[in-house]
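The structure that follows is given in the form of structure tokens.
The complex appears here without one of its protein chains, the remainder shown in place.
Right, chain A next:
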């Protein structure tokens, strides 16, 4: 066998083995979307990826069964708010920790590092009472406050700090010469230079908030306040059994947009996770 044939054989083996491995990763999505179009009885029939009868009405019923449009909107605006707040606060604090000298900075860092080691599950019980005392039960406030100020927010602060530390100092000096204040330097020089880090924080934060489950489960009780993850688990009949055709149609509606965004921006998204994992 020549070298070229050997290379081809290797390439073919690589392709085949990865394709087989990919089945459990891809199949659930295909099956989910296709079953979203099936009737409840057809879902339980022989598995086919193309429905015999396309039931478009599933996608209408999803919105009639519970306030799904409202729940969709809730998830969107909460995730956007969490992302914007996290970006502002983490880049402010990260900038100060990286670029400014002040007594207590070391201690503060230590404080924040300790936060990364504490799972949200540990503080959720007292936070439940705190929110109840503040009268914020069954509102969206806990779903914004806890992610922004919890371990996730701290991780974002670190990510920003690491990035700011590595930026060249000269531009800041130039900014100072031009008479910019600290806030001006942060806003006009540091932030524009940190687009990759900001993008990483934004992507991870948005997905984190969008997919949050425990907090909505603990803090929300009204259907019209629900976020998507909670709404999805709520398509059940009077006996608590899942209404599979509606549940899968709704799940498709919730997941497919994220997947499309992911396909378009996959490079950026994957890099963001790589960056946060290594540095955070």
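Here, a residue touches a chain if its C-beta (ideal position, glycine included) is under 8 Å from a C-beta of that chain, and two chains touch if they have at least 3 such contacts; residues count from 1.
The rule is short, and it goes like this: contacts and distances are computed from a predicted model.
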item	value
Chain excluded from display, named as in UniProt, from "Nickel transport protein", "Molybdopterin oxidoreductase, molybdopterin-binding subunit", "Sugar ABC transporter permease" or "cytochrome-c oxidase"	"Sugar ABC transporter permease"
Absent-chain contact - pick from A:96, A:143 or A:159	A:96
Residue in contact with the excluded chain [from A:108, A:137 or A:223]	A:108
Contact partner of the left-out chain, one of A:9, A:69, A:125 or A:174	A:125
Residues in chain A touching the chain absent from view	14-15, 17-18, 21-22, 24-26, 28-29, 31-32, 35, 43-47, 89-90, 92-93, 95-97, 100-105, 108, 111-112, 115, 117-119, 121-130, 145-146, 148-151, 153-154, 157, 175, 178-184, 186-188, 207, 210-211, 213-214, 217-218, 228-230, 232-233, 242, 244, 247-248, 251, 254-255, 258-259, 262-263, 266-267, 269-270, 273-275, 277-278
